[in-house]
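Can you keep this structure in mind? I'll have questions shortly.
Note that one protein chain is taken out, while the other chains of the complex remain in position.
We just call them A, B and C in the order they show up, numbering each chain from 1.
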Amino acid sequence: DSEEFFKGVGKIEYKPNAGPTDVLCFKHYNAKEVINGRTMEDWLRFSVVYWHTFRGVGLDPFGAPTINRPWDDGSESVENAKRRLRVAFEFFSKLGVKYWTFHDRDISPEGATLEETNRNLDEITDLAKELMAQTGVKLLWNTCNLFSHPRYMNGAATNPDAHVVAFAAAQVKKGLEVGKKLGAENFVFWGGREGYMSLLNTDVLAELTHAANFFKMAVDYKKKIGFQGQLLIEPKPKEPTRHQYDYDAMTVIGFLKHFGLADDFKINVEPNHTMLAGHPYEHDIVLASKFGMLGSVDSNTGSPDLGWDTDQFPMDVRDTTLVMKAVIEQGGLAPGGLNFDAKVRRESTNLLDMFIAHIGAMDSFARGLRCAAKLVSEGAMAKMVEDRYRSFTAGIGAKIAKGTATLEECEVWKIQMNN
Amino acid sequence: DSEEFFKGVGKIEYKPNAGPTDVLCFKHYNAKEVINGRTMEDWLRFSVVYWHTFRGVGLDPFGAPTINRPWDDGSESVENAKRRLRVAFEFFSKLGVKYWTFHDRDISPEGATLEETNRNLDEITDLAKELMAQTGVKLLWNTCNLFSHPRYMNGAATNPDAHVVAFAAAQVKKGLEVGKKLGAENFVFWGGREGYMSLLNTDVLAELTHAANFFKMAVDYKKKIGFQGQLLIEPKPKEPTRHQYDYDAMTVIGFLKHFGLADDFKINVEPNHTMLAGHPYEHDIVLASKFGMLGSVDSNTGSPDLGWDTDQFPMDVRDTTLVMKAVIEQGGLAPGGLNFDAKVRRESTNLLDMFIAHIGAMDSFARGLRCAAKLVSEGAMAKMVEDRYRSFTAGIGAKIAKGTATLEECEVWKIQMNN
Amino acid sequence: DSEEFFKGVGKIEYKPNAGPTDVLCFKHYNAKEVINGRTMEDWLRFSVVYWHTFRGVGLDPFGAPTINRPWDDGSESVENAKRRLRVAFEFFSKLGVKYWTFHDRDISPEGATLEETNRNLDEITDLAKELMAQTGVKLLWNTCNLFSHPRYMNGAATNPDAHVVAFAAAQVKKGLEVGKKLGAENFVFWGGREGYMSLLNTDVLAELTHAANFFKMAVDYKKKIGFQGQLLIEPKPKEPTRHQYDYDAMTVIGFLKHFGLADDFKINVEPNHTMLAGHPYEHDIVLASKFGMLGSVDSNTGSPDLGWDTDQFPMDVRDTTLVMKAVIEQGGLAPGGLNFDAKVRRESTNLLDMFIAHIGAMDSFARGLRCAAKLVSEGAMAKMVEDRYRSFTAGIGAKIAKGTATLEECEVWKIQMNN
Partner (left out) sequence: DSEEFFKGVGKIEYKPNAGPTDVLCFKHYNAKEVINGRTMEDWLRFSVVYWHTFRGVGLDPFGAPTINRPWDDGSESVENAKRRLRVAFEFFSKLGVKYWTFHDRDISPEGATLEETNRNLDEITDLAKELMAQTGVKLLWNTCNLFSHPRYMNGAATNPDAHVVAFAAAQVKKGLEVGKKLGAENFVFWGGREGYMSLLNTDVLAELTHAANFFKMAVDYKKKIGFQGQLLIEPKPKEPTRHQYDYDAMTVIGFLKHFGLADDFKINVEPNHTMLAGHPYEHDIVLASKFGMLGSVDSNTGSPDLGWDTDQFPMDVRDTTLVMKAVIEQGGLAPGGLNFDAKVRRESTNLLDMFIAHIGAMDSFARGLRCAAKLVSEGAMAKMVEDRYRSFTAGIGAKIAKGTATLEECEVWKIQMNN
């Protein structure tokens, strides 16, 4: 395992004065630089995803794979899985990120039986644990893939077949155990097929009740085994499903309230999904944060002119500034982080693009952090907002804010003012 | 008040065999015909809106008014308001609808002070009461216009100025009193400007808390005065506001749960708004119904290729069938109804178009009712859905449905099945 | 080849009185019934696609294949390809459609060299020719798949690498030869990757010029070999590419005009694509028809709430009526047809769903034809349109319509009228 896969690429360094063709360096991200009292590394808590970065092949609905990595023999063997994992940790280390994330089925092949599948996962996560110890890279979160296998074509927790729900439950049980083993700081549920294709064949209330019961089982088991990670739900409005139940942050918060689960979950916001739900980019970040429910961020982006998820690397400083403003205002994201759930384009087949893409995104967030920190420390914007709501600090305003006013009092106040 | 305004138009009759140019008759709607045990009139509970139908002038963001009605002198006088009201009741009667709806400011002019405004409203609603008694037309719901006046440019219940909130509260107090006076079966809140234009100047949590407190005041006062109408919230995702807090049915349900208001409100769904929120036409109808929260329907439609609200008359039988299927499945809409929150196009300046548009919509709903009743009574579709979820009636499925299963049990079951 | 693959399914018959659970029959489509002077079969010219129906496996961007057909061994062998073809012709015959369509790579495996690929295609099309003769099923159109292979990831005719353009040209040469061999009535170009992912790396004018030159080569070769089929371009605004040059009908017409190609091409409209371009469902059908450019129709549909192509079977009678109204008004679609570029849902794994889906769509178009024929023969709508433009038949109107008026004449006319 001393083999080097990215020959010629060293540790990515901070070179603020590098020119436009010098792309294997950071021009803005300076990990140990202190901004508003913390290092950039602490504020940003970057994480690389395993699925896109090490399992993505450039497939799309109209085309065959385009991406072949030299280390990957294309097999579903444990051997191949281990080699990929070593590549990944070399990548994390050279890039200088402190966290990674994965789905159970991305890192480890599925076997003929659940036991065999779980044994594979044990073997692979043994290696992962070792590599994490060697490199100091930690697990931001793990998750279970409950959407790719044909058995999940009609959903996992909301499948109309109870036996598929049970299968998914068994898979999550193992996922929580793996999370505990690797010290995951969070555990994510993304319900890509928890929704409907047509309301005509769907009992939405039954399905949502099953989903709630599924989450309760996860909470119970997490507590039972002493897994410390924060549970997170990731909203998405649609795709692959026509309608996904976890439409957006407020829908998820409503669901959690309705079923008495709000204390046990937070939200993993992906702004690309927020846009697909018809909101401004920053909407779910801010709403979740204000309700105390912002747990972590999938820091990718999309094209507003497209109606599907493109998982692009975030490169817009306006966007990263708005995310970091919310993060600073809530005092940081930990135990969450900024996870790059992003992929190089299908046409981007050059191996170095893996680095270039992540560097560009990290620099964009570094710039966003610098901008947001300036906004917050200047204080002009916060002062304007405070002034705007000042009338709620006294008189009828204070009563309204406290919930002690009545319609009659408001009318009396109004008539006195008016006349 | 014996003047006839629509000369040459008699009571609209049911003529199932009329030809394509015979447009002043119903070809499908037969009010007293019994379908699935009730008259069509009972199932459909049609209602005409006052604002579009008697106050609409064909203004749009790029053009001046196009619609001049012969009875309207264009003034804001009480006299003019009374004449319009007489026209409206002639229209309701000739059309054969049993319900109407209005905003406070549509039927009655605003005065220099709140007292004067309220006196005008008293005078006008005295006449309305009289006309309702004469014609037998009832009030499906009334509502307060809390969005047109410049004072509400930043919202009503969520305005950053507490004094505007208080003003709105005084207006709602009167609105509830008017509802009681006229025997309104419901009272609607549509928060067109309850939302934000920019998150940068908005404290969303404060605003939502104020909205909840505002609703609580309304509930308290309703109970105090013994008003029996059902309170309804009408979701809309955006327009005029960039983001409206009452985005869609599930967002409203979540809000009501969060603030402990779910027992006191139901939802008035407008499918045109549902589409603007990115959902299928029937989504909010079905979701609200399944959660026991479907109170009433604004039965208009829009163009899916447009990103704003066009309030078109519903003419698509597929859509009306889906609405009526949900209505039949929940046993009817009462005390809600099918309210035509719809307007003739700006180019549709012919007086008769008022009738033709409503007749087309009523016929479309009549056809939808006939189709839905057939679907429901045939039972084939319901049977398929029942079969689809059958696995939840026994074994591990029943435990999952009841919420008594554990992840461990699921794993044990899975391993037993698998091997 | 006497094997029967769909055992238990006979020829689909017309049974207008069948009940809701009797799904293997037509309730509206009666092939030989005469409507407005032609048989339904003649008006509708239904065609089944090979790709979705015989090569679709239920893959989506988030999930593995779900559909396994009993006759398909999953191999890329010529043997397997032949067996599929036999299945297809049994399906066409039992369904009672008179046309089929295919891409070169769908029916025949790609070889190691272009020669081998072409030899495979020769062998398979020999069989196709035989099966067509046996069954009487004709080829509505064939096309080349210039988007799935990795070589086409940056486009075919608009690829920035000239050698890929040349490869695509060689493929189209063979495609035209195959079209001639099988008597194709049309030949289609769908430029799924002819567009850009980013304007920053794209020379759009060079690419469009290359595309025009590519089309000219095809026109020249078609004439040279005496292929009689109509050349068609199929617009789509986006997906998989961020922006596709053939955005919609008017964009394609403008492109053809600009490059002097308008006499040699017509348009194959897919209304699902029209919706993705932001237009009403019927827009491109009507616009292309009015400009004399409507060549054929891909008669599938999508969900207006989704931002990607779902290729659903058309089931909405309003939509099919609007298509058939345009078809009747232009006197028929021949040599084009109504091609079902549609697929069963990924969850629809039952073999019989292949039949049920096509039957539903054919019945929907049969109903659309009946409705449109009634609209046209009643004539009330056409008369209204004629009346609406009557002022262009005389005076200043006639001069404006002919293009002989001047601004000065208009002003003189206006002043005379006004005063």
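Rule of thumb we're sticking to: a residue touches a chain if its C-beta (ideal position, glycine included) is under 8 Å from a C-beta of that chain, and two chains touch if they have at least 3 such contacts.
Please read all numbers here as calculations on a predicted model, not as lab measurements.
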Displayed chains contacted by the hidden chain, counting the whole assembly: A, B, C
Decide which residue listed in A:179, A:278 or A:314 touches the omitted chain of the complex. A:278
Would you mind spotting which of B:26, B:147, B:189 or B:291 touches the chain that isn't drawn? B:147
Could you tell me which of C:4, C:76, C:126 or C:161 touches the chain that is not displayed? C:161
Where the complex has a chain not shown, which of B:63, B:136, B:226 or B:331 is the residue touching it? B:63
Touching the unshown chain, subunit C contributes residues 113-115, 160-163, 165-167, 169-170, 172-174, 176, 199-206, 209-210, 212-214, 216-218, 220-221, 237-238, 242-243, 247-248, 250-251, 253-255, 257-258, 276-280, 282-283, 286-287, 290-291, 322, 381, 384-385, 388-389, 391-392, 395-398, 400-403, 405-408, 410-411, 413-415, 417-419
Which residue numbers on subunit B touch the omitted chain? 58-66, 147-150, 152-154, 192-193, 197, 238-240, 242-243, 276, 303, 305-308, 345-347
Note that subunit A touches the absent chain at residues 19-21, 275, 278-280, 303-305, 316-318, 378, 380-381
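Note that only the chains that are shown with their structure count from here on.
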Rounded to the nearest Å, the gap separating the Cα centres of subunit A and subunit C is 40
Hey, what residues on subunit A touch two or more of the other chains? 238, 242-243, 276
